[in-house]
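Showing chain A:
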Amino acid sequence: MEITLTHYLVLSAVLFAIGLIGVMRRKNLLLLFFATEILLNATNIAFAAISHYIGDLSGQMFAFFIIAIAASEVAVGLGLLIVWYKRTGKIDLDQMTSMRG
Partner candidate 1 sequence: MFEAIAFYLFAALTIVMFTITVMTSQALYALTAMAAGMIFISAFFFILGADFLGAIQIIVYTGAVMALYAFGMMFFDTTRNVVEKRTNPQIVFILGTLAAIMVVAIVVAPIVSNNIQALYPIQEGVGNSQAVGMVLFTKYLVPFEVAAVMLLVAMIAGIVLAGKKMDKSLTLMAEEEIEMMHASTETHQERGEH
Partner candidate 2 sequence: MMDHILSLLIFFPALAAMLGFVVRQDSIRAYGIAVAGIEFFLSLWLWYAYDPMVSGMQFMEAAPLIPAFGINYLLGIDGISLFIIILSTFFTLIGIASLTETRRVKDMIITLLFLEMTMVGVFAALDAIVFYVFWELSLVPMLYIIGAWGGPLRIYASVKFFLYTFAGSLVMLVGMLFMAYFYYQATGTWSFSILEWYRLILPENFQIWLFVAFFLGFAIKVPMFPFHTWLPYAHGQAPTIGSVILAAILLKMGTYAFVRFSLPLFPDASVFFMFPIAIIAIIMIIYTAMVAYAQEDIKQVVAYSSISHMGVIILGTFALNVEGVSGSVFLMIAHGVVSGALFLLVGVIYDRRHTKLMSEFGGLASVMPRYATIFGIMMMASVGLPLTINFVGEFLSLLGFYKQSHMLTLTAGVAIIVGAIYMLSAYKKAFFGQVSKEENTKLKDLNKTELVGLVPLVIVAIWLGVYPKPVLEPINNSVESVIQLMHDKAQSAEAKERIPNLSESNGIISMQEAH
């Protein structure tokens, strides 16, 4: 019952898939942003695991930067959401179809 890298990769893949489902499924933009966080986190686990199993720090570095990126994204994303909400009073993405075709 040794836990190998494969376990982590599978876990990461499953979490990533959950994130994908969330991204596709959510109509509430805020909740949709949650799902994108899951995607990045899923990757982070794998990075840390790989880093651990091959004994290399680059993976952790990558994960570190991903966390930074996720944080920045949240800031900008929320900023965008706020202006959108201020202008329309909604954060439902089904309302966002003024451009199409």
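Regarding candidate selection, all candidates are chains of the complex that A comes from, given by their letters.
Here is the rule we go by: a residue touches a chain if its C-beta (ideal position, glycine included) is under 8 Å from a C-beta of that chain, and two chains touch if they have at least 3 such contacts; residues count from 1.
The structure presented is a predicted model; accordingly, all values stated were derived computationally and were not measured.
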Would you mind pointing out which option among 1 or 2 touches chain A in this complex?
-> 1
Show which residues of chain A lie in contact with candidate 1 when the two form their complex.
-> 1-11, 13-22, 24-28, 30-31, 33-35, 37-38, 41, 44-45, 48-49, 51-52, 54-58, 60-61, 63-65, 67-76, 78-83, 85-86, 91-92, 94
